[in-house]
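The structure that follows is given in the form of structure tokens.
One protein chain is absent from this view; the other protein chains keep their places.
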């Protein structure tokens, strides 16, 4: 009997997380993870109402026990017998602009916790599952996708803590791509380079469309292993860069 | 009446060029350009035989007159009344490894001519056509895709001239993306990071598959303008990087 | 009366830290910081014995209270009335190679603590002091120098946690350079790109020489503000890159 596969999106409460869940739900049952149901329930209901299969699980990416418990529930209760086809790390933490001398070390800690440590822990849960899927005739190479940002590429002024977490997350992804690519797991990082709160003067389509982002995430997942993308950027056509 | 659209691939004689032509031919009539019919005729015949529409045109990207004449023929004879939906610059020139002190300036000149100057000229022909398509209700944003290589990113030892041409081509693409993105033309650069002559020890799928590359080119073309990719890398899963 | 200036090196127990202290001691009294006297005492003694002025202070960069106490001692006891001319962050933490699935989150935490959080805290102590020095007729622009590594630039396989800390440190430095450069403080990052345990086959000078590194740190400090360097790389001539 053919294996059954599923996808996970953590950080499911944002536009991108919700859109990714809806996109992957066209092909897989999807698990949405966030710290509280308020973040994922509407998307879960929407997917189920439109013929897909979705379930929400509470989890805090930066808390190893919370994360482990969520994965145990998936395995034992929610989707027993299923294998992981794709995982999306979409947690965003502590973006704020502040002069460095007014920033608190807690801001730094919060950015690291959600943007990097949480990804480290999430990868430690998902990589073994993705490796198991490699030989189980998955429809596409098992995939771990990371949502990045402009701050994943450099540290801007007044943005030190956030950038620290985001560049660390990107580097973790690079390490994993280099270690697990040769074993068949596709690790890809998407640099979302557009401010959500700056709609480029209100010009049409000047704002990132989460569904468009999700479409590229799906493309990354479907890439053949002879031509994996490790990193791509995504930005509105009118964005300066 | 709805506009009719077509695609162009120049450098159609390589595996990637042929695969891109076949992929875009699923949706558009395709023009294949190369310096001689030997490079494109088999692909043209194959597309036409399988229900697509393809035509070959002789053109030397580095020769302005040759290029202009080819575009005039497309407009006047081959596909009158059609608009350009997508163009792929896939010319590869003068890749050779040689100690710098044994290299000739003609190697440098040849790399610049085919890898960068040819792209400059091709872009001067295609960008006006792509701009005209923006307002003609194209199925996807008009797109200019550039095939890059590992040498587009840095200059390796014994590879100076080739790298010079390839980084120049990438920078031209960045300039065009920044200038014409806001006007609705999508300019994207794909870093093909895998040696075709090094099959990673013969491991399965260890070699770049042109059809897989072409699939990502097609994805780039279909991206919504709210989330354009300017650059992505493509490499076999087993490739060191 | 002219202001008196001093320099600080934290992470003074390594070859580079010791060499930087000795180099800056040719022009300034120098404070060496490390977690224990074993790390700095020999260098302190050597500087004092050869006509320079040096003092050691215990401090743990990742511990805010420890760090604050050290800076209070400098101000109140060790070098009262002096102004900070230059500070070098040279703490290195938790470099180890391990397969990702064998790595512990404590390895990640340790790398972040020493490589990034410690720098965040050190910068919050030193930036205000460097800003105060800007208008006090310092011999050179007040300078904050960060020791980086190959892992500051990308995440290699089996090296995820270390890279996460090092790229975060680099991004913090970029943020500070952009914020405080225009206010006259020079923030520079040196990418030390050579493995200390790989002496390039034993070839002469194939190993990084800490005194050579220190010479470039001193050059960074002496740069005129019309031409600041934010980043340079330093590697043995035989190193592959």
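The chains carry the letters A, B and C, assigned in the order they are written, with residues numbered from 1 in each.
As a working rule, contacts are C-beta pairs under 8 Å (C-beta built on N, C-alpha and C of every residue); 3 or more make two chains touch, one makes a residue touch a chain.
Since the structure is predicted, the reported quantities are computational estimates derived from the model, not experimental observations.
Though it is not drawn, the left-out chain touches B, C in the full complex. If you put the hidden chain back, the residue from B:8, B:55, B:116 or B:208 that touches it is B:116.
Checked against the hidden chain, the listed residues B:52, B:114, B:138 or B:165 yield one contact partner: B:165. Residues of chain C that touch the chain left out of the display are 141, 178, 181-182, 184, 186, 205-209, 211-213, 215-216, 219, 222-241. Touch with the hidden chain on the side of chain B covers residues 64, 99-101, 103, 105, 108-109, 112, 116-117, 120-121, 123-124, 127-128, 151, 154-161, 163-176, 178-180.
Criterion: only the chains that are shown with their structure count from here on.
If you sketch which chains touch which, the chains link end to end in a single open path, with no loop closing it. Superposition angle, chain A onto chain B, using Cα atoms only: 180 degrees, a multiple of 5 between 0 and 180.
Centre to centre, using the average C-alpha position, chain A and chain C are separated by 34 Å. Centre-to-centre separation between chain A and chain B, using Cα means, comes to 31 Å. Across the assembly, chain A contributes 178 as residues in contact with two or more other chains.
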